[in-house]
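My questions all concern the structure below.
With one protein chain removed, the remaining protein chains of the complex are shown where they sit.
Let's look at chain A:
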């Protein structure tokens, strides 16, 4: 009876067992399939059918590893694929064979990018149940990351680039040359708006990169679909305009006017006048929190919840007039630049700055944070342009003295840094996507007809918008933007209906303002302090520690072996063993510490991947 299911020898039944264990659980409605197995186990055809079923869940297990091993272990493989191939032709309806059987290979390197579990922290020895949970979590992570890596194949678009002919400096390439070289659709993205009448312009692109809002100092406010050049609205607010910003969608516009903050819709109709936000100099919108952060002349940083129309907090920065503000897109922290050369980082949940960084000897003129939240570029009155590492150390990575000093800074999605100095715009690029821009030589330069007043890279387009005295210039910067957009998140081509749907979803997924902190993954951590506190309170309440390990009590033995001496002896044995364990552990720790101490730490700060770029 037992020999029947294992005709192939000794090895297969083991596998069979494993497969049976990992078999997809039989559902109660799947009666047709389970009935025959239960009834007639000895029958031939059903057995083969069963094997088929067993094979299917097996496949994801030997995914890319198996495929890799195929390359190395050539002699063994031919047999197994054959075995597998046999059932497959039976399943396809058309009868055509799949030339690449099994799941698509996924690059390990790409998968590593999607790993989320921090394995640097060593875990204590855990109980078997906890261990199984951990293993399950790790398996899940591995699979999810693999799938994500595999789906990277779908990102078909590639970023643009600009290369000089054999040693030609790309900075010498002019906009006209670029426009001549590119296709018509791209060339149409380079344009100049001559608006000399209403003073220097601030500008803002919507999150999809499709719409552009501009605000002239002398009251000119306009919003347009800059790709089709279709004007949505144009008004004069008859008041000085300090800053302009789109809210979560292109339908709403916040304008910081001379006295108060006004909100217009895309028809140019004034919806709100927010008098609690007065004398605003700078605006920033946090899209995932629906917060409009405003910096005022009076030194207040105010967070306005746009979804409910409430002011979340008004923080006094205690540093005089706030002129320089930017947001960290990675963790939604607001950076404020002050006249004493410091940059302070703010979150609406805290009354004091999360961090303060001394960046310049003079006041800070401009700041920008890149899209990954890794680098911050600052320029100060001391004519220096510096790039800081924001990953915990806040140390300057590189710096450069500019003849005039930069008055405006902007990071593109792919990490290009633009700086407006007087009427010149310089753009620097880095080596790769994750590297900071090297300030050695500019990637592109462009001279404008007026002094720069606003700078922003257009999302998902290789375009840099520059607002200046003479109007607006849209520059072409190859390789600036992310080529692939997420259609569910920021779809430049979305219809009105889609936008509305997205709006609802975004509102449902709104992140509470108090969750803004330096590490956005802090929510996945346990609140250890409260945990300890509660534990302590519990112990106090109960009078003993319920989780404490019970002391060892030897079991009484029979036949006269349970004498007091032997009991004590056994007890002592256990105690000694525990003690030895402790000693061993402490010794190990000491050794580790010694080893750690031996390793020379270069600067005392955390070593970063960018150390090789520094001297």
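A few comments on the model shown:
Keep in mind that, in the parts below, a contact is a pair of C-beta atoms (placed from the backbone, for glycine too) under 8 Å apart; a residue touches a chain by one contact, two chains touch by 3 or more; residues count from 1.
Keep in mind that, in the parts below, contacts and distances are computed from a predicted model.
Of the candidates "U3 small nucleolar RNA-associated protein 14 homolog A-like", "Potassium channel subfamily K member 1", "Sodium/hydrogen exchanger" or "4'-phosphopantetheine phosphatase", the chain left out of this view carries the UniProt protein name "U3 small nucleolar RNA-associated protein 14 homolog A-like".
The omitted chain makes contact with just one of the residues A:350, A:539 or A:567: A:350. Of the candidate positions A:159, A:268, A:362 or A:554, contact with the hidden chain is made by A:362. Checked against the full complex, the candidates A:441, A:536, A:557 or A:572 give a single residue touching the omitted chain, namely A:441.
Within the complete assembly, A:130 is the residue of A:104, A:130 or A:155 that touches the hidden chain.
One chain is missing from the display, and on chain A it is touched by residues 1-2, 5, 17, 20, 27-29, 37-38, 41, 116-118, 121, 123-124, 126-127, 129-130, 133-134, 136-138, 140-141, 143-144, 147-148, 150-151, 169, 171-172, 340-342, 347, 349-350, 352-362, 381-383, 386, 392-396, 398-401, 403, 424, 426, 439-442, 445-447, 509, 512, 514-517, 521-531, 534, 604-605, 614-615.
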